[in-house]
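Note that one protein chain is taken out, while the other chains of the complex remain in position.
Moving on, here comes chain A:
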Amino acid sequence: MSLLLNFVCCHLEQEVEYRLKVGRRVVSGWVHTAQAARPNTCEICCKTNVRALSRSAPVAGIFEPDDLKLEPDIPEYPPLKLQMRGYDFVILESYAKYVHGLADSLGLDTDAWAVPARSKDIHTFKPNSTVVDNKYSLKMFERVVQIESVPSPRLPILLEMMRTHAPEGVTINVKESEPEEEEFRYIPDKEMRDLRQQMKVIEDAREERRKK
(Lines give C-alpha, C1' and ligand atoms only; values in the text may rest on other atoms or scores of the structure.)
Protein backbone atom coordinates (compact mmCIF):
# COMPACT_ATOMS: atom_id res chain seq x y z
CA MET A 1 0.00 0.00 0.00
CA SER A 2 1.38 3.32 -0.88
CA LEU A 3 0.06 6.68 0.10
CA LEU A 4 0.43 9.76 -2.00
CA LEU A 5 0.89 12.83 0.09
CA ASN A 6 1.09 16.41 -1.03
CA PHE A 7 2.57 18.95 1.24
CA VAL A 8 4.42 22.21 1.16
CA CYS A 9 7.80 22.01 2.83
CA CYS A 10 8.92 24.89 4.93
CA HIS A 11 12.06 25.26 2.81
CA LEU A 12 10.67 24.69 -0.65
CA GLU A 13 7.80 26.60 -2.12
CA GLN A 14 6.78 23.95 -4.56
CA GLU A 15 4.63 21.00 -3.72
CA VAL A 16 6.62 17.88 -3.13
CA GLU A 17 5.29 14.34 -3.48
CA TYR A 18 6.50 11.49 -1.45
CA ARG A 19 5.52 7.94 -1.46
CA LEU A 20 5.54 5.84 1.59
CA LYS A 21 7.09 2.51 0.90
CA VAL A 22 5.35 -0.68 1.70
CA GLY A 23 6.17 -1.92 5.12
CA ARG A 24 6.60 1.45 6.72
CA ARG A 25 3.82 2.54 8.97
CA VAL A 26 3.15 6.13 9.87
CA VAL A 27 1.92 6.26 13.41
CA SER A 28 0.15 9.51 14.35
CA GLY A 29 2.28 11.49 11.95
CA TRP A 30 5.67 10.32 13.21
CA VAL A 31 7.87 7.83 11.46
CA HIS A 32 9.59 5.43 13.78
CA THR A 33 12.88 5.16 12.03
CA ALA A 34 15.86 6.72 13.61
CA GLN A 35 18.56 6.10 11.05
CA ALA A 36 16.84 5.88 7.69
CA ALA A 37 16.12 9.10 5.82
CA ARG A 38 12.93 10.68 7.05
CA PRO A 39 10.14 10.53 4.51
CA ASN A 40 7.93 13.53 3.82
CA THR A 41 10.77 15.95 4.53
CA CYS A 42 12.96 17.74 2.03
CA GLU A 43 16.73 17.38 1.77
CA ILE A 44 17.51 20.39 3.93
CA CYS A 45 15.22 19.30 6.74
CA CYS A 46 16.71 15.77 6.56
CA LYS A 47 20.20 17.06 7.17
CA THR A 48 19.27 18.86 10.37
CA ASN A 49 19.43 16.73 13.47
CA VAL A 50 16.80 18.65 15.24
CA ARG A 51 14.13 16.29 16.49
CA ALA A 52 11.77 19.12 17.29
CA LEU A 53 10.69 19.65 13.66
CA SER A 54 6.96 19.55 13.47
CA ARG A 55 5.82 16.68 11.33
CA SER A 56 2.06 17.04 11.35
CA ALA A 57 1.93 19.43 8.39
CA PRO A 58 3.95 17.16 6.03
CA VAL A 59 1.96 14.12 7.01
CA ALA A 60 -1.59 15.38 7.31
CA GLY A 61 -1.44 18.35 5.00
CA ILE A 62 -2.22 21.97 5.77
CA PHE A 63 -5.83 22.92 6.47
CA GLU A 64 -7.09 26.06 4.71
CA PRO A 65 -10.69 26.97 5.59
CA ASP A 66 -13.00 27.65 2.64
CA ASP A 67 -14.95 30.53 4.13
CA LEU A 68 -12.06 32.89 4.86
CA LYS A 69 -13.11 36.51 4.39
CA LEU A 70 -10.35 38.83 3.31
CA GLU A 71 -12.58 41.90 3.46
CA PRO A 72 -15.34 42.64 5.96
CA ASP A 73 -18.96 42.74 4.72
CA ILE A 74 -19.50 46.32 5.85
CA PRO A 75 -16.66 48.65 4.73
CA GLU A 76 -14.51 49.95 7.57
CA TYR A 77 -12.72 53.20 8.22
CA PRO A 78 -8.87 53.23 8.40
CA PRO A 79 -7.42 53.57 11.93
CA LEU A 80 -8.72 56.88 13.30
CA LYS A 81 -7.47 59.03 16.14
CA LEU A 82 -9.82 60.83 18.51
CA GLN A 83 -7.59 63.66 19.67
CA MET A 84 -8.73 65.56 22.76
CA ARG A 85 -6.95 68.74 23.81
CA GLY A 86 -7.57 71.14 26.64
CA TYR A 87 -6.00 73.42 29.20
CA ASP A 88 -7.90 71.89 32.12
CA PHE A 89 -6.20 68.61 32.95
CA VAL A 90 -8.81 67.14 35.29
CA ILE A 91 -11.73 67.58 32.92
CA LEU A 92 -9.72 66.38 29.92
CA GLU A 93 -8.57 63.17 31.55
CA SER A 94 -12.00 62.35 32.89
CA TYR A 95 -13.48 62.84 29.42
CA ALA A 96 -10.75 60.80 27.74
CA LYS A 97 -11.50 57.90 30.08
CA TYR A 98 -15.19 58.18 29.21
CA VAL A 99 -14.46 58.20 25.46
CA HIS A 100 -12.19 55.16 25.75
CA GLY A 101 -14.90 53.26 27.62
CA LEU A 102 -17.51 54.38 25.10
CA ALA A 103 -15.44 53.16 22.13
CA ASP A 104 -14.86 49.82 23.91
CA SER A 105 -18.55 49.37 24.62
CA LEU A 106 -19.33 49.99 20.93
CA GLY A 107 -17.13 47.00 20.11
CA LEU A 108 -14.24 48.85 18.49
CA ASP A 109 -10.55 47.96 18.83
CA THR A 110 -9.20 50.77 20.98
CA ASP A 111 -5.82 52.01 22.10
CA ALA A 112 -5.30 55.11 24.24
CA TRP A 113 -2.30 57.20 25.14
CA ALA A 114 -1.25 60.61 26.44
CA VAL A 115 0.74 62.98 24.27
CA PRO A 116 3.32 65.25 26.00
CA ALA A 117 1.82 68.60 26.91
CA ARG A 118 2.80 71.74 25.06
CA SER A 119 3.57 74.70 27.37
CA LYS A 120 2.94 78.31 26.56
CA ASP A 121 4.36 81.20 28.53
CA ILE A 122 2.34 84.35 28.15
CA HIS A 123 3.54 87.79 29.29
CA THR A 124 1.21 90.77 29.32
CA PHE A 125 2.81 94.21 29.40
CA LYS A 126 1.71 97.43 31.03
CA PRO A 127 0.41 99.83 28.39
CA ASN A 128 3.11 101.57 26.34
CA SER A 129 6.00 99.98 28.18
CA THR A 130 8.09 96.84 28.39
CA VAL A 131 7.33 96.34 32.05
CA VAL A 132 5.79 92.92 32.50
CA ASP A 133 2.33 93.18 33.99
CA ASN A 134 1.32 89.53 34.28
CA LYS A 135 2.89 86.19 33.55
CA TYR A 136 0.80 83.15 32.71
CA SER A 137 2.15 79.67 32.22
CA LEU A 138 -0.36 77.50 30.37
CA LYS A 139 -0.12 73.89 29.33
CA MET A 140 -2.16 72.36 26.54
CA PHE A 141 -2.69 68.74 27.54
CA GLU A 142 -3.57 66.08 25.01
CA ARG A 143 -5.12 62.62 25.11
CA VAL A 144 -5.60 60.31 22.13
CA VAL A 145 -7.91 57.35 21.67
CA GLN A 146 -7.18 55.33 18.53
CA ILE A 147 -9.99 53.25 17.07
CA GLU A 148 -9.54 50.49 14.50
CA SER A 149 -11.86 48.36 12.39
CA VAL A 150 -14.75 50.82 12.70
CA PRO A 151 -17.71 49.71 10.56
CA SER A 152 -18.91 52.76 8.62
CA PRO A 153 -22.39 53.05 10.21
CA ARG A 154 -20.91 52.98 13.70
CA LEU A 155 -18.70 56.05 13.62
CA PRO A 156 -21.63 58.52 13.51
CA ILE A 157 -23.02 56.91 16.67
CA LEU A 158 -19.68 57.31 18.43
CA LEU A 159 -19.36 60.94 17.30
CA GLU A 160 -22.91 61.73 18.41
CA MET A 161 -22.31 60.32 21.90
CA MET A 162 -18.96 62.10 22.17
CA ARG A 163 -20.48 65.43 21.23
CA THR A 164 -23.43 65.05 23.59
CA HIS A 165 -21.15 64.37 26.56
CA ALA A 166 -18.27 66.70 25.71
CA PRO A 167 -17.36 69.14 28.52
CA GLU A 168 -16.37 72.78 28.10
CA GLY A 169 -12.77 73.53 27.31
CA VAL A 170 -12.02 70.34 25.38
CA THR A 171 -11.24 70.49 21.65
CA ILE A 172 -11.85 67.26 19.76
CA ASN A 173 -10.27 66.31 16.45
CA VAL A 174 -11.12 63.15 14.55
CA LYS A 175 -8.53 62.26 11.95
CA GLU A 176 -6.09 59.74 10.60
CA SER A 177 -2.58 59.47 11.98
CA GLU A 178 0.12 61.90 10.81
CA PRO A 179 3.87 61.14 10.99
CA GLU A 180 4.82 64.52 12.56
CA GLU A 181 2.41 63.93 15.42
CA GLU A 182 3.89 60.49 16.03
CA GLU A 183 7.41 61.97 16.08
CA PHE A 184 6.35 64.50 18.70
CA ARG A 185 5.61 61.74 21.20
CA TYR A 186 9.19 60.53 21.36
CA ILE A 187 12.06 62.11 23.30
CA PRO A 188 15.01 62.51 20.93
CA ASP A 189 18.05 60.37 21.76
CA LYS A 190 20.85 62.83 22.41
CA GLU A 191 23.65 60.21 22.43
CA MET A 192 22.53 58.79 19.11
CA ARG A 193 22.34 62.23 17.57
CA ASP A 194 25.82 63.17 18.83
CA LEU A 195 27.30 59.94 17.50
CA ARG A 196 25.66 60.49 14.11
CA GLN A 197 27.02 64.03 14.10
CA GLN A 198 30.54 62.74 14.78
CA MET A 199 30.21 60.17 12.03
CA LYS A 200 29.09 62.84 9.62
CA VAL A 201 32.11 65.00 10.48
CA ILE A 202 34.48 62.08 9.92
CA GLU A 203 32.88 61.19 6.57
CA ASP A 204 32.97 64.78 5.37
CA ALA A 205 36.64 65.01 6.25
CA ARG A 206 37.28 61.74 4.39
CA GLU A 207 35.52 63.01 1.28
CA GLU A 208 37.50 66.21 1.31
CA ARG A 209 40.73 64.24 1.55
CA ARG A 210 39.63 62.10 -1.39
CA LYS A 211 38.90 65.15 -3.51
CA LYS A 212 42.37 66.41 -2.83
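The working rule: a residue touches a chain if its C-beta (ideal position, glycine included) is under 8 Å from a C-beta of that chain, and two chains touch if they have at least 3 such contacts; residues count from 1.
Here is the rule we use: contacts and distances are computed from a predicted model.
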Among "sphinganine-1-phosphate aldolase", "Large ribosomal subunit protein mL46", "Superoxide dismutase" or "Vacuolar protein sorting-associated protein 51 homolog", UniProt-listed name of the chain not shown: "Large ribosomal subunit protein mL46"
Identified contact with the non-displayed chain, of A:Lys135, A:Arg163 or A:Arg210: A:Arg163
Where the unshown chain meets chain A, residue by residue: 74-75, 77, 80, 152-153, 155-156, 159-176
